[in-house]
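With one protein chain withheld, the remaining protein chains of the complex are depicted in position.
Up next is subunit A:
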């Protein structure tokens, strides 16, 4: 204790003083009840205090998660600045979209031996590693978005490009030619712009103002590569 440590030193030099000399001057003549309030860091979600989610039925859990996924898809289709997509992240949407995109982007038929195995794995790897790289870049630049939130946003914003892929496949059923190509180009460019707008609406806010461009350009590259894969796709 500080008082004990100081007083032996004092003893040698100054006139001897009893231990804890100054303490009585502080006038503790009666017990001090120690009470007060401790505030817990604010929880903005009711889930952990709400015992109903502890014991809720499985069906409720499933419906709750499905609704959350559906809501996020809606948010991507109509991008608004809102925190919901960020706060309540999940990776189901990115998984579904990635699998759908990879399935549509493969050449050859699905059930044969010469199916588009390499292209399938390639799309998968590009999407997920691209998203991870962008997230790392964003975090290294000092953004205050968490790892999974960023993955969630990037994955969900692939939705417009998946729609573009669907349209392109339909258009490719018609005869090939320059008009065909122009239509596909137009569709892909529009959806690409939509993806960029949707994702930057969420991601740019997490960066300081002078770093926004630095954080956004990898997103641009990421969606550009995916759009390129979509545009140059031709079935056998």
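Heads up, the rule we're going with is that a contact is a pair of C-beta atoms (placed from the backbone, for glycine too) under 8 Å apart; a residue touches a chain by one contact, two chains touch by 3 or more; residues count from 1.
Heads up, the rule we're going with is that contacts and distances are computed from a predicted model.
A.B. asks: Using the UniProt record as the reference, specify the protein name of the hidden chain from among "Histidine-containing phosphotransfer protein", "Golgi apparatus membrane protein TVP23 homolog", "ALA-interacting subunit" or "Actin-related protein 2/3 complex subunit 4".
C.D. replies: Answer from the record: the omitted chain is "Golgi apparatus membrane protein TVP23 homolog".
A.B. asks: Pick from A:73, A:124 or A:233: which residue touches the chain that isn't shown?
C.D. replies: The single option touching the absent chain is A:124.
A.B. asks: Which listed residue, A:55, A:210 or A:234, touches the chain dropped from view?
C.D. replies: Answer from the full complex: A:55 touches the omitted chain.
A.B. asks: Which parts of subunit A are in contact with the chain that was left out?
C.D. replies: With respect to the unshown chain, the touching residues of subunit A are 28, 30-48, 51, 54-59, 61, 65, 86-87, 89, 92, 95, 99, 103, 106, 110-113, 115-118, 120-121, 124-125, 144-146, 148-149, 206.
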